[in-house]
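Here's the structure, in structure tokens; my notes come after.
The complex appears here without one of its protein chains, the remainder shown in place.
Showing chain A:
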């Protein structure tokens, strides 16, 4: 690290250009489109001319296969799915160019786009980071925190498997602090924007001396060099060779699990040989295979921090619920369940397999109580509605799987309608069940799977929860 700084400083004198800290701090570790930076174009061009950047084409093509067909790769998102590349007559170049649809939400990358990577002096990391946290660990949390710190220190990748409500964010604190004070750059990535928004204030509070950036779609501009970056996995498309330590929270969440380019993005954002840690309540088979194959270390926390077992879902048949709701009638069992929550004044979440069915159901529920609301992924008021439920301003929410993880509401009772639907995989059902009983004052609660036939996924979810309770409590 020191060697690099000296060398860069020499070069910087030699080149006779004064490197502005803002430019250096922004571009370090980033890969950016040349024509779309937060700085003046002439300024960026001057830096490029003085070799402060490596420049590469947005999209490269290589002949592949026995027929040597052109195969494209996007150099920002590493997408290689060929049908996501579009060839077109480019009016700028007056020839055929190609663009990538995979990462187009971040501004289009074409074969005639230049991507620039900072090659100049690195920011100085002089800060003394402190951890300002006076919480306490359960023995299992403490052990996992130690194991994780040790792994990161030894550049060994690591999986933390912690049940919903085990307090996994706190487990990260010592590993992050240790790395920061070694002068390393740390990234905490997650597929879900909601999780970034939830983690940001918590990390700001406990790392008061650290400049932390939170990156997600349409995030506000943030100044300076951040040694600790909280980011959606999507935003990692814009980093390359940047991080010394990478922690991926909720690594099993959609769309990370099915999007190869996202998985690549996580890998290309870290430096070569840098360790990576996954933290999740429901590791996928894919993750477990990687752990085995690459010989990662592993921590397991089967118990919640409050030392109560996980609520076990019960199954209730709700035959032909879809027909009923479509005809304007909520099945009796579901009415009774909801009425009970309303009379007990217990907040509730009811999960639906599709937006369509939920939207048919919401007016019917509002006849029971007009304050009941619904949320889905594209709902602009998603955050506010969840806050309303938390503040007891509304009695309950109907939701799609969007609220399956990341939210904590005291004493919440949960029902899944149509638990047999494909979208409710065992890990989704485990996450949904994990919403119940998180608070020490309300460690129990009802979790019911209303179904039209029991599926293997439902059984698997229930068995896994029973197994975890057995691991944690030995009974």
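Criterion: contacts are C-beta pairs under 8 Å (C-beta built on N, C-alpha and C of every residue); 3 or more make two chains touch, one makes a residue touch a chain; residues count from 1.
Criterion: contacts and distances are computed from a predicted model.
Enquirer: The complex lacks one chain in this depiction; which UniProt name from "ComF family protein", "Pyruvate dehydrogenase", "Amino acid ABC transporter, permease protein" or "NADH-quinone oxidoreductase subunit B" does that chain carry?
Expert: Missing chain, UniProt protein name: "ComF family protein".
Enquirer: Which listed residue (A:45, A:105 or A:391) would be found touching the missing chain in the intact complex?
Expert: In the complete complex, the chain left out is touched by residue A:105.
Enquirer: Specify the residue from the set A:92, A:293 or A:345 that touches the hidden chain.
Expert: Touching the chain that is not displayed is residue A:92.
Enquirer: Touching residues of chain A against the unshown chain: what are they?
Expert: Output for chain A: 83, 86, 88-92, 97, 99, 101, 104-105, 107-108, 110.
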